[in-house]
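Only a single protein chain was left out; the remaining protein chains are all shown in position.
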Amino acid sequence: MKQQAGMTLIVKTVTRISVWLIMLYGIYIILHGHLSPGGGFAGGVIIALAFLNVMLAFGRDFIKNWLNIEMLHDIDSSSAMMFLAVGILGMAFGGSFLANFISHGTLFNLVSSGTIQVLNIVIGLKVGMGLFIVVWALALFHLDRKEMK
Amino acid sequence: MTVYLLCFTLFLIGLYGIITKRDLVRIIISSGIMGYAVNLMIVLFGYKNGSIYPIFVKNMPISPQAMVDPLPQALVLTSIVIELGTTAMLVALAVRLFEKYQTFDITKIRRLSG
Amino acid sequence: MILPFFIIIPLLTAFIITLIAGERDNWAAILSILAVISLVALSIFCFATLNGRTIVYEMSHWKAPIGIILAVDALSAFMLIIVAVIALTSLMFSVHYIRHLSPSWKYYALFMLLVTGMNGVIATGDLFNMFVFVEITLFAAYSLVAYGSKAEEFEASFKYAIMGSISSTLVLVGIGITYAATSTLTLAKIAEVLQQKDPMVTLWIGGIFLAGFGLKAAIMPFHAWLPDAHSSAPAPISAMLSGVLIKALGVYVLIRLFFNVFGGITIFNEVFIILGTISIMVGGFLAMGQWDFKRLLAYSSISQIGYIILGLGLGTWLGIVGAVFHLLNHAIFKSLLFYNAGSLETAFGTRDLRKMGNVAKTLPITSFTSMIASLSISGVPPFNGFFSKLIIIIAAIQAGRPVYAILAAVGSLITLAYYMKVQRFGFHSQNVVPVEKDVISFGMNSAMIILAILCLATSILIIPGIREVTLDPIVAVIMNKTGYISQIFGR
Partner (left out) sequence: MPVESWLIFLLSFMIVGSIIALEMKDLLSAIISIGVVGLGVSMAFLLLQAPDLAIVQFLFEIFSIVIMVRAFIKKDYHKEEPSKVNKILAGVTVITLIAVFFLSVPLFKLLPPFGEPLMTTARYYLENGARETGSANIVSAVILDYRAYDTLGETTVLFTAILGTLTIIRIKKRAKPTEEEKP
């Protein structure tokens, strides 16, 4: 298991291209959450799966250098806080907690629907980072135990 | 009616699994089955014959009367996310239990009794 | 305007703690204590300014059946106070107690999420929202039970998580069926619509919710998870779980659903009475056989919850006064007893009552406060537990159910018996066990002293002049179903 980090060359080459496509698709899904099926949760999972793809193809050591796990933790908690901040801002400007206080724009435009889009982005970030951290932690758990033995 | 009952059967299979299985992984799987059944049941309650998804599309006038109920879908979205959280947490616990006891068998994991 | 802050304050604190986490663990403790102090002040202010009204807050600016509302009446405000006060003492106790469990910021973050979840459950007026916050509470509770990473803690946490997942799924089934039958999720609207439906529907939904939330309240046939989870957790968390969690998630929700929403179906009262009495007796007998102090306390919780359920089931004014009063009292003395257990564990490194000794000399405060708590919980006159149990027993006689009154009195004697056993073997035995000086910190001692004082002080709530402004509005809310509906819709 240990002698070869990650999978074969073919997988690695394909992954190198496909990761960005997957991530782009995730971002598309998040940004169009108010127009088409999908939204923050679906897009967030797609982004997490893109990271997961890299981890499975290249191995855990690679991803440690490629991504700053600390930063993922911080994005995870700060995006959760941003959701709350949108709520509090709604209280200040919209008269009620989580009120949709930004202008709604025109229906069917990409930038429209006020806080719905903002919240979709926030949720996407939160879900993407958070779920990847879970898989990362589970993977690291086995690594830790193996080193101990 | 038949659909409801089949869905309920799925739920009961999950319940059966949780009660009788002696293996942590099977228990986690059973709780997942129960979750599927409930999610599906809630969406079934919101389906309206001959209607389409509750999303408006540009240049395609659809009457709101011809749409399915959006609220159960919103509820189930929440419930799916919660399900994933439960699964992650149960898996983490099961892995730690395996590390401590070297087994997935719940009959052998019995430090607490009474 | 103040209602959303019951959720915002603890939630924001939890997020800030996770953001600044790391070496600054002290910050986490200070921040969470500040947050909980503000919650105590806010909830007392809220209760004091209610005057029998219901405060309704419309989330996202949408009216009741369309959006989610927060609705706080006397009962909710009362529960909010209990949660905040017990959380405060629990945090005071934690600061020193969990020092040996590394990264402690996670502990505080999860603790604040636990408080968020309970506040959310109590404050909400929406059925599905209640479910979501129940889940937050339970997830935080599972991870806090497993916090010490010992094998039996994982085992207890796994059992708890499985039971929690069964009960949540049942609750979700109930929510789905309620929605199918009524096409709304606002509790008050559900109550209104169900009045016009076939009573069989209400009966069915009620049965599912009774199983779902009964599991969370650990009423007798659904109690199996409780002793493990409550005895394995760190002591301050056991106090939170036993003291408030099973009440906020179990008893409070049962009251809300079965009195304010489904109210008026007598068969549920019968079920409550029978389940309550079974819980009293079986919980008591199981507690008697335990030598592990925390396990004994956990079984005793089942028995004491039985009293609350019995009082509610009687359905008379007096019975509900007793139930509400006992709910408050049990939160106080059970938390205190768990702190005692925690401080004994710190001092002796064991929870086995037979391996302790000369506590009165080495740990005077622990010994003294545990004496007060034991007397309270077994119903000895000057303390609060006596009054609430007495009221429930009198109510049972008045309601024409002398058998249940006798059983409740016998249950009280059993309680007295096993707490005397605790005092005899645990605190005043002849064993001489060496203990380091000053293992119990100032924070732990003051938490115990505060609750011991409250044990005495809450007895005055029963004095007629004070009862009219404290307990009576709560009972009025519970007994008045149409009032609940009309207050929320502002008619």
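Lettered A, B and C in written order, each chain numbered from 1.
In this text, a contact is a pair of C-beta atoms (placed from the backbone, for glycine too) under 8 Å apart; a residue touches a chain by one contact, two chains touch by 3 or more.
Owing to the predicted nature of the structure, the values given are computational and were not obtained by experimental measurement.
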Left-out chain, listing which of the shown chains it touches: A, B, C
Residue of C:I9, C:V56, C:A74 or C:L110 touching the missing chain in the full complex: C:L110
Residues of chain C (touch criterion as defined above) contacting the omitted chain: 11, 15, 18, 21-23, 59-60, 62, 65-68, 100-103, 106, 109-110, 113, 116, 120, 126, 128-129, 132-133, 135-136, 139-140, 142-143, 146-151, 154, 157, 177, 180-185, 198, 200-201, 204
Those residues of chain A which, in the complete complex, touch the missing chain: 29, 33-39, 41-42, 45-46, 48-49, 52, 70, 73, 76-77, 80, 83-84, 87, 97-98, 100, 104-108, 112-116, 119-120, 123, 126-127, 130-131, 133-135, 137-142, 144
For chain B, residues in touch with the removed chain: 1-10, 12-17, 19-23, 25-26, 28-30, 32-33, 36, 39-40, 43-49, 51-58, 64-65, 67-71, 73-74, 76-78, 80-89, 91-96, 98, 100-101, 103-105, 107-108
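As a convention for this text, only the chains that are shown with their structure count from here on.
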Contact graph of the chains (line, ring, star, complete, other): complete
Rounded Å distance, chain A centre to chain B centre (Cα mean): 23
For chain A paired with chain C, centre-to-centre distance based on mean C-alpha positions, whole Å: 37
Whole-Å gap separating chain B and chain C, where each centre is the average of the chain's CA atoms: 28
Touching two or more other chains - residues of chain C: none
Chain B residues within the chain C interface of the complex: 11, 14-15, 18, 24, 27, 31, 34-35, 38, 41-42, 45-46, 71-72, 75, 78-79, 82, 85-86, 89-90, 93-94, 96-97, 100-101, 109-112, 114
Contacting residues of chain C [partner chain B, same complex]: 128, 132, 135, 139, 142-143, 146, 149, 151-152, 154-159, 161-162, 165-166, 168-169, 172-173, 175-177, 179-180, 185, 227-228, 231-232, 286, 289-290, 295
In the complex, chain A residues that touch chain C: 73-74, 77-78, 80-81, 84, 87-88, 90-91, 94-100
